[in-house]
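A short write-up of the structure that comes next.
Only a single protein chain was left out; the remaining protein chains are all shown in position.
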Amino acid sequence: MSELALPTPPIEKHRPSLSRAPASNIDEDEKEQGLTAPPVLVHPKRELRADVRKLSFWYGDFQALHAVNLPVVNNGVTALIGASGCGKSTLLRCFNRMHDLYPGTRYDGDIMLLPEEKNIVSVKIDPIMVRLRIGMVFQKPNPFPKSIYENVASGLRVRGITQRAALDERVESSLRQAALWDEVKDRLHQSALGLSGGQQQRLCIARTLAPNPEIILFDEPTSALDPIATAKIEDLFHDLRSDYTIVIVTHNMQQAARISDYTAFMHLGRMVEFQATDDFFVNPSHLRTEQYITGRFG
Amino acid sequence: MSELALPTPPIEKHRPSLSRAPASNIDEDEKEQGLTAPPVLVHPKRELRADVRKLSFWYGDFQALHAVNLPVVNNGVTALIGASGCGKSTLLRCFNRMHDLYPGTRYDGDIMLLPEEKNIVSVKIDPIMVRLRIGMVFQKPNPFPKSIYENVASGLRVRGITQRAALDERVESSLRQAALWDEVKDRLHQSALGLSGGQQQRLCIARTLAPNPEIILFDEPTSALDPIATAKIEDLFHDLRSDYTIVIVTHNMQQAARISDYTAFMHLGRMVEFQATDDFFVNPSHLRTEQYITGRFG
Amino acid sequence: MTTQIQTELTPMQAAAPENEQERDRIIARKSRRSDWFFAAGGLIVLFLSMGLLLALLFDLGFSGASRIDFEFLTSFPSRRAEDAGILSAWVGTTLVMIVTAILSVPLGVMAGIYLEEYAPKNWVTTLIDINISNLAGVPSIIYGLLALGLFVYMFDMGSTVLVAGMVLALLILPVVIVSTREAVRSIPQITKEGAYGIGADKWQTVAHYILPAARPGILTGAIVGLSRAVGETAPVITIGALTYIAFLPNSPLQSEFPFLNFDWLNSAFTVMPIQMFNWLSRPQTDFHINAAATGLVLIIMTLLMNLIAIVIRYRLRRQNVA
Amino acid sequence: QNVPTVLIDGSSTVFPISEAVAEEFQKDQKGKTRVTVGVSGTGGGFKKFCRGELDITGASRPIKKSEMELCAQNNVEYIEMPIAIDALATIIHPDNKFAECLSVDELKTMWAPEAQGKITNWNQINPKFPDAPLVLFGAGTDSGTYDYYTFAIVGKEHSSRGDFTATEDDNVTVQGVSRDQNALGFLGLAYYDHNKDKIKRVAIRQADGSCVLPSVETAVDGTYQPLTRPIFYYVDKSKADQKHVADYIHFAFNPKNQQALVNEVGYVSLPENIAVAATKKFDMRTTGTHFGGGSKVGVKMEDLVK
């Protein structure tokens, strides 16, 4: 586990230049508090795998995302943090078009898959195509009511892989990647619902890893788990981060600090700040960010 | 709003003496990690209103509280913090015997109401009597589907008070105490469900204040609210703390620091540390506490 | 700080191999197609079953609507189809429903609240629970046998409005109980805890906080139950309802003190489904038209009742969301 | 204020008459009197009647020994009155061309208790008949029609096979036969009369070989044998003194009403002198039965109203 120290900056360091800067497109409340300013986006120095460009999103009439930008580095971990309800999950779920399942949702802007420059939120793209390339792990472990084996194999079966040998091989290797193999190898054909919460979540990770997706999305994958299970899953990230492109939502800043390469901070549906994680926590450039990471709200 | 600064202590300050201390009654996991030690209880210098003594509590077979001790100071705010699932709510709900509503729950030990030394978790005490003396405000605002007036009056009505004048007087004064009067005085007889989340929570506080209970329990009263509503409610505490005895659960350490006189830290159903709030955050005496307040877990 | 990174990007190990993309495309297309076929199939089944209701309504409408007029509603049955009406039938149905509602709703609500709020979790409760779910599935004609054996013969009450009302009340009791339980269960635990939290005891919580909040749900259940009772035929036949009744029971209201009259409870009666059954089993087409007209009245009545129930539930749901 | 109610039950054969009379009577009384008419069948009617539950019971056969005893047990005395003359009709589907005339023996083969479960095809009755399933409908076991039909055809009252659709409601028989090419059933003439377009009546081959169709005429002239019979009202003597019951009976046996109502529903009405005599018999409260507790073939109407 990385030992990223987290010296929190002193509180009440006023940044008048920022906080007073008049900004367009701001809520009334925010203006009164003088807290909003144009987003601060420090562009990553690393190769990108995807790039969110001016993405807006609506649940019916409610606009949950406002022209969000976000670079996603290749083979690295990008963390999204922000107060509850700020739109982290909403943004994450745009990546695999999960919102398409619900009527009345609407995207505007792009999420470019790079290098081919394909806009995956375009209506022209079949969401199933997108989901076959981008996997997702959810907040609550959600194993299917089937055997452990079938859970891991399900993503492969969807992709038309049915040869026993290929399945066996891939099931084992993904369970190993998810550090679950030793615990379940003797009960592969028992129901997955018999596993503990932490095991179930690792099973879901194995299930997502099995077809080798290009990007993996994690929505607060440890928030329903106890500290020990959390630690196990955080360890996993260190093994995965060099091979997979990962976007993770977390409400735990320390977790973001521990496992991510880049961190983005959202507030009320807007992207406020994006920086390399090391800089983000030491030197946030935005007053809101600072207030958030020092616990003044959220 | 108080401006309690929160200088977090440096991380990785090892306290070998504590972490190595062998302690009885510890989980296996904990032992391995060498993190548990006997609780550190700094006895408050102020008069007490209640005293939790070796309280254990079971949900069926699951023991959620292990011989917890906690002094509750008179006319002051005692905050309970700890990671999710550590038993904060469980402890709080022992105070008004809320658990009695559910079958299979069991108390052991005492919560002494002082100065009369009455054990309110004793089976001999009628839980309704306890609830008539100890009020509670919940995490999610839960106004009754009635008018604003009737919501506030409800506590009085169940106590058999029906004279209009007495009700009117008390409704107004508790709404004032809850800083809600000005916002609702023109719509007292409209449904409480039409209020915003923050207003609803203040209404619930007014409802609890109305019969003037001896102790008021708050279970994460602001965690479902936005920052502005939160700030308003935190302000309330400063007005109430000198007249009411308050116990509050919060997951937000900064909030605990801002509003409480004493802070208790729980971990896995055990009381780990109890200190005056000013000392608690500056100088935690227990490694676990320190790790928690610096965000190493939770 | 790099700008325009994307364009400068060196070709990477990233993109999926061509064949994999091709495979994905095929899978996506197949998925789309199978989804489309299933959705089409589902829609067809949906329209088939909905269409059937419509066909039924239309058929009844075509055959019966022309027969429904003031005369039809205010005449007694007659040997001449064209003179026959359903006056005694709908009055009978109304009286029976009054008895049914008065008996089943309070009992059902009390039982439902007891089971949801009071009953300790033990084998007695489990037994009552299984028992009620079984009662809900007991064929209605068995209730008819119960009433025949118990009320008509053992208690010697005869086949009266009261007995019919009682048997139908027993029949819909499970419906009222189950919907009460659901309504009570759907009240957020947090509201109940709020009530206990202010020091209310069980009865106060139930009477002042649970019942008012559960009222729409209970009402819905009661109406649905009554709409079922309106259409029930078998149990009423079993207790021996008459087929030819050309008079009305005494009015429940009277001019002299005490203004209420309970003779009607002991009156012989007929109800609409029985009148319909009677006309249906006659061979003459003219009577079939009467049957269709009765069916139409019956179906409109039950659909209206259900509609009311649905509207209540809909408004309830909106209220809960707000 | 309880409205006086005439309670009638019993025969389904008599039901159409009672229904018609009741309807007109209630109109005539303008709501001062009520009439309820049940359809329990003759046997069912007698059971209730002899328990003292009814004012009048309709019967399509004379009272039986067992029923007489039951009435005696309960001290129920009865006035026996013929209300009309009926013929029993055997009916088939209109498209049935092979069974238009049947002999009593053929019918007996069909209906005898021994046929149960065995005689299930038309060609078992007569080899000339087609190979087609035999579907039977008939009056229920509580009915006088059933008793009289079995008495006349099988030779023993209340004795027949049991695997047919036996119903107290003759309408069901019409329904069933009209919907099935291979069906046969029996019922009162009135029901045939009302449903001529749906069903066909079967002629009975008489001893002389002639085929006689059931009809009002053949019933009156007595050529339709052995299935012509009188049908009855039995009035409880203890109830006869009640004004509304007496009014009802006077209304029913008023010769004008007889003519209009009985004929309308498809039976042979009583000749005027017989109707008057019947009313007189009622007014005299002459109790008892003319029959010794069983059906007879070919009784004289005059004897019945003495």
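Which chain is which? They are A, B, C and D, in the order written, and residues in each are numbered from 1.
We take it that a contact is a pair of C-beta atoms (placed from the backbone, for glycine too) under 8 Å apart; a residue touches a chain by one contact, two chains touch by 3 or more.
The rule we apply is simple: contacts and distances are computed from a predicted model.
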item	value
Absent chain [UniProt protein name; select from "Heme exporter protein D", "Sarcosine oxidase subunit gamma", "Multicomponent Na+:H+ antiporter subunit E" or "Phosphate transport system permease protein"]	"Phosphate transport system permease protein"
Contact list for the unshown chain, restricted to visible chains	A, B, C, D
Listed residues D:Lys64, D:Lys108, D:Arg161 or D:Lys281, member touching the removed chain	D:Arg161
Sole contact to the chain not displayed, among B:Asp51, B:Glu183, B:Glu214 or B:Asp235	B:Glu214
Candidates D:Thr109, D:Asn126 or D:Thr141 - the one touching the absent chain	D:Thr141
Contact residue for the chain not shown (choose from A:Leu132, A:Leu195 or A:Leu240)	A:Leu132
Listed residues C:Ser78, C:Thr160 or C:Ser227, member touching the removed chain	C:Ser227
Residues from chain C at the interface with the omitted partner, ascending	24, 27, 31-32, 34-35, 38-39, 41-43, 45-46, 48-50, 52-53, 56, 59-60, 106-108, 110-111, 113-115, 118-119, 127-128, 130-146, 148-150, 153, 170, 173-174, 177, 201-204, 206-207, 224, 227-228, 230-234, 237-238, 240, 273, 276-277, 280-281, 288, 291-292, 295, 298-299, 302-303, 305-307, 310
Touching residues (missing chain, whole complex) on chain B	46, 75-76, 132-133, 155-156, 158-161, 170, 210-214, 242-243, 261
Touching residues on chain D - with respect to the absent chain	9, 38-41, 43-45, 47-48, 113, 116-117, 133, 135-137, 140-143, 156, 158-169, 172, 175-176, 178-180, 183
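Just so we're on the same page, only the chains that are shown with their structure count from here on.
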item	value
Rounded Å distance, chain A centre to chain D centre (Cα mean)	87
Where chain C touches two or more other chains at once, by residue number	none
Touching residues (chain side chain A, partner chain B) in the complex	3, 5-8, 11-12, 29, 83, 85, 226-228, 230, 252-254, 294-298
List of chain B residues in touch with chain C within their complex	96, 98, 101, 103, 128, 131-132, 135-136, 138, 140, 142-146, 154-155, 157-159, 193-194, 204, 207-208, 211
Complex contact set, residues of chain D against chain C	1-3, 5, 15-16, 19-20, 22-23, 26, 31, 34-39, 169, 171-172, 174-175, 178, 191, 194-195, 198-199, 265
